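One chain of protein is taken out of this complex; the other chains stay put.
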Amino acid sequence: MSIVSNLLLLTLLGVLLNVIFYKSEVVQKYISLIIFAILTYLSIVMYPLVGSHFEIPFLIAGQHIGFTITYLNYYFALMITGITLLTVIFSLKFIKGKEGNTHYYTVLFLKTFGMLGVILSSDLLTFFVFWEIMSWSTFALMSTGGEPAHRSAFKYFVFAVTASMILMAGVILSYSLFGSFDFAVIHGKMASLSLPMTGFLLTIFITSFSIESAVFPVHSWLPDGYSNTFTTFTAYLSGISTRIGIYGIILFLFGVFGIQTVDKLGIIGKINFRYVFGIFAALTMIVPTFTALYQHDAKKLIAWHSVGQGGYMLIGLASGSALGIAGGMFHVLNHMAYVVLIVFAIASVEYRTGTTNLNKLGGLIKKMPVSYLALLFGIIGLAGLPPMNGFVSKWFIYRALILGGYPFLAIAAVIGTLGTILSVYKLIHNMFLGQLPERYNDVKEVGFSMQLPMWILMIVVLGLGVYPGLAMGLIAKIQVSLGLAAVPYALHGIKAASGQLDMLVVSAVFIGGIAVTWIIYLLGNRRKHVGQYNNYAGGNFLNKSVAYNFNYEFYAALEHVIDPYRKKIIERTERGIASVTDAVSEYIRRIYTGMINTYGIYVVTAFVVTIIILKELI
Amino acid sequence: MNGILSVSTVLNTASAGLIVLGLYIVFTQKNLIKMVIGLDLADTGVNVLLVSTGYIKGNTAPIFSKAGLQVSQMVDPVPQALVLTSIVIGFGVSALALALIIRLYQKTGTLDTSKIRGLKW
Amino acid sequence: MDEKITQRSVWEKISAKLSKRSLWMLHYCTGCGAIELPPTMTARFDMERFGINPMVTPRQADILLITGYLSVKTLKRVVLTYEQMQAPKYVVGFGSCTINGGMYWNSYSTMKSLDRYIPVETYIAGCMPRPEAIIASFNELINKIDRGEANSWKDYYNNYNFYKENQEHTFEGPIETYNDIKADAALFNIK
Amino acid sequence: MNTVLWIVFLPILLFVIGTFMLGYSRKYVARIERRYGPPIQQVFYDIFKLMSKKTNISHGWMHDFAILMLLGGTLLTMYFVPVPGFHFFAQYGDMLVIMYILLIPALGMALGVGETANPNGSIGISRALMMLAGYDIPFVLTFIGFAMINHTTSMYELIQVQQAGGFAGWGLISQPLLGIAALIALQGMLGEKPFEVMVAPHEIATGPMTEMGGKFLGIMMIQHAISIVVELTIYINLFLGGAVNWFDYLLKLFILFTALISVNAVFGRFRTDDAVRFMWKIPLPLAIIGILFIIF
Partner (left out) sequence: MVNPILLIIIPLGTAFLISTLASALKNTTKYLALLALLANVWISISLLPEVLQRPINVIIAGVKPPVGINLFVGPLGAVFSVIISIAGVLILLYSFKYIEGEQQHKYYTLFLLLITGSHGMILTGDVFNLFVFFEILAISSYILVGYAGDKNGFEAAVKYLILGSIGSIFILVAIALIYEGTGTLNMADLAGKFSTLDPARRLMILVFFITGMGVEAAVFPLNSWLPDAHSSAPSSISAVLSGFVIEIALVVIIKFVYTIFAMTEVLGFLAVAGVITLLVGEFAAFRQSNIKRVLAYSSIGQIGLILFAMSLNSKAGINAGMMQIINHTASKSILFLTAGYMIVKTGSYQFSDYRGIAKKMPVSSFFFVLGVLSLLGVPPFFGFFSKLNIIIAALHAGGAFYITMVFLVLLGTIIESIYFLKILQVFYARDTAILDVKEAPFLPLLSIALFSLVILLGFLFLPQITSYTGNIASELVTKLQMAQVF
């Protein structure tokens, strides 16, 4: 049982070493690389130990700090350590010499420590302790990188503190209701609880996890928070950080409360807790995706998309059927793979050109083909088109929603997908296609250390796309461990008997189609390669000074259609709450008027009021 | 005790009156020195109340000056000891208050509490 | 400029017969010729019967129809567009202005004859020829393609210097069209 | 054995049908304009001429790969749409797969045109994608409605259900609202006149096709022909009860295509935002009401 302690102690060691050597970047770099490599190895090797329990003999309020390995947290541990290793490899060169990167690796280690603790914990108290550490380290991680990062990190912090306070209330309320913090015990005693109290408790837990995983009404912290910090952190955060909230939802919705108790919370007819949660997930899919259309900054666009994709995961879980839940869980892995790939590509563009402003870039395919390929694989995955992995999990979710009889949630998913396709094309078009501006003539492709993670993720994205069975095995085991029906999976899609998805055949036919086209292509004469200025522009002469990309207001027409419906309700409510708190605190502040006479009158009024009140009590 | 005018009720009402009067002065007067006077008034009121607790009708002062005086004829001495300390404390606090008010006057040039409102909110 | 008719292989004969039925026309509407085109395209004369469609970009066009006088500035655009067109391309000079300057024979700013700048396949005489003349000349062009004689586009590569000098003489200096004619010539194995 | 035959000859068959339909449509439009119009086999000539062009301008490797992706995607869709007598691939991918495969050609073309670095091309692509957002939502919605009634997402099973019910079982008859909404969306999907803003010749020099010439344009025309047939087959399979035999299939294709191009021939071109607004104001509500009928 030393694996879990090694994992956590190693991350702490990482934090310590990085704090000691905060002066020299080189030492920090290699320490982090080695430690994260070991961590990834450990989390892979952890598989046979699934099911074992491990405790630190330290008692808080009658509860030991306990850890246990289940299939679910093995799945998430793999993702966390894997992605952190890739981020470290990528940032070896990316972060060199950047201003404000002294504590780059320390914060990364702290965050991993928090996340590993959260997913490995076996009881509510350890869960909450590491949850606090995680939310503080996410705040620290978000505030590296300049002044705007501080403001957006502060906004995240306000949400995170509210989430952890609600979680604390939930943890201790369930402790007082069930008498113990342990998940298994609570799951056992769940039936004894009255219906309204179960509903209240479930809402508390699900709200705090929804804030962390940026569900619709409480998502406004994510876009600024993720895009103002270093781009490698944007990749890391949108890849795995918000998915810990999803882990919490899976754990509590199915592990602790169990699908039976959740389904008992019916409101009217078919509308039950899961349906209401589905509606929030549906809104999370539609609104952020269409806001992404308006963004001019690549990182913000992707951050809005990671909110949108979170909606897909949640709607999968909310559908409740074996297929839907498998789709939701699989989408967590898929999303992590392709969003990190996309943001690595954006990072390499930023590394070379120094900007991620979509209005200023263009034509980089001529200079950075590998990053283009990476972004292409990523956006095909994000849009959910067949050969890549995004499609498989979306197919599961769609099929679960349709067969489960949720037409309007399915409609929301469709609208979300189309919004994704549009904004995703804008990303690759504005950055890599079109005329190459003069100032980027000497841009080169990024070095090997940055290309390696991109190649790995490309293989993962395509591999999972063609052979989804690789991950479906683990997900089926998770479903069984959570007491749900396992999804009938085959190596390349759904088992033939029960469904209609065979990704191998789809990809094979696609390759066949391309081969046929290639033959037709060869029938014609040889192609003549021409430069970018040899272009038809109404007979005008194109040259450096007039090189024009159609980047700005790429979807102007659609924006005219959508604008009347964009009321920015969320921003207005947030400003409202902020001004109310300010007004209340301003009013309360004025109680202390500074006049000693009024203070005296306060004392006497308090005296009289106490007498009146206590007269009834005694 | 003939009628309502027993000694203890008189003393109690007197002390209550004094306390209320003293506090009224502290709350309404703007001038700091008047407030200190008000505090003293309230203090004396409390002392009166304290002394009155020890009163036993018909007994005399608890001093063993005359020979044949028995303890049972004496008034309870404990509250008087308390009042002594209380008066000393009251005196100390008022002296300190006035000293501070003088230094405050040197600094702010006024005794009016509505003007001395540097620290508020 | 008559071109010695080389011996064409069977495949070239068949492809000429097929591709003559589909000619896409990019007409450069200048001068007063442009107004003659709509009647030829619409119900009365309907040139689409012969597979001739108006197209917008040089990349897709086979025929470049110059419908009137060309000033120096527009000539530059014409040369650029001509070079952007794809290989078997035919220029059709429309009206007397392209043949010998027409009524602007002594004007200081218009070019007098088109074929000194780009190789012209056929001319349609007339100070703005009527649609019947246009249809007739297009049929003539179709037959020429069928007979494999419409090779004026090779002429641009063969004696490119001639055309280059005239162009630079008129434009007072070379124009940057980003097309390497010499390399293209090698592409079509023309010496 | 005959599946291999089908696999080899289906593309050629659909290409020929598609090209003749395009030729027929140009003659049909010409006849409406009281002129003779080109011969039926005109599109063959055009494609042949384009393929035999001597220079084929290309702006980079993505431009070439995009063409492969374009036609490859359409061929992929073609194999998955059940055609009378051939539904071998139907068991490997259902309607959802087809919905997504339809988007691959659009993305392929978009990438290729982006590579040509021509502003007109980019404007064309952005309009095409906006139009996609416009018509795809109602179309997928109608499919979701059908899949929900019959509790299956496989197109082949939907055909069986419709054929079992005979004429009354046709999608268009049993769910008229969904049928009409899909018809309007189909008009946009085929890129017919009212929703043809992305290839506006005079305004943006045929949009995406500005820099496509020679064999690139040839392959695009082949793709266009096949995709028209495929999209029409999808509509037939969903709403006109699929085709029992090839004669019935061709008849339905012919009638449906004539309906669409007659609308195409007489309508002007919508602006992009008007087109999207039209798509979201007429077919979308129709589809939603249709689904509401299904639920309650």
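By written order: A, B, C and D. Residues from 1 in each chain.
The working rule: contacts are C-beta pairs under 8 Å (C-beta built on N, C-alpha and C of every residue); 3 or more make two chains touch, one makes a residue touch a chain.
Predicted model, so just to flag it, every value in this text is computed and none were measured.
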Missing chain: touched chains present in the view: A, B
Option touching the unshown chain, where A:I268, A:I519 or A:L617 are the choices: A:L617
Residues belonging to chain B that touch the chain removed from view: 19, 22-23, 26, 32, 35-36, 39, 42-43, 46, 49-50, 52-53, 78-79, 82, 85-86, 89, 92-93, 96-97, 100-101, 103-104, 107-108, 116, 118-119
Absent chain, residues of chain A that touch it: 58-61, 100, 129-130, 132-133, 136, 143, 146-147, 150, 154, 157-158, 161-162, 165-166, 168-169, 172-173, 175-176, 581-582, 584-586, 588-589, 591-592, 594, 596, 598-600, 602-603, 605-607, 609-611, 613-615, 617-618
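Here, only the chains that are shown with their structure count from here on.
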Whole-Å gap between the CA centroids of chain A and chain C: 60
Chain B and chain C, separation of their C-alpha mean positions in angstrom: 120
Where chain B and chain D are represented by their mean Cα positions, the distance between them in whole Å: 101
Numbers and ranges of chain A residues touching at least 2 other chains: 526, 528, 530, 534, 536
Sites on chain D at which at least two other chains make contact: 52-57, 205, 210-211, 214
Partner chain D, residues of chain A touching it in the complex: 363, 365-366, 369, 372, 376, 380, 383-386, 391, 395, 398-399, 402-403, 405, 407, 410-411, 414-415, 418-419, 421-422, 425-426, 428-429, 432-436, 493, 496, 499-502, 505-506, 509-514, 516-518, 520-521, 523-530, 532, 534-538, 548-550, 554-555, 557-558, 560-561
Chain C - residues contacting chain A, complex: 57-59, 76-78, 80-81, 84, 175-179, 184, 187
Complex contacts: residues of chain C adjacent to chain D: 15, 18-19, 21-24, 42-44, 46, 48-49, 51, 55-57, 59-60, 62, 84, 86-88, 184, 187-188
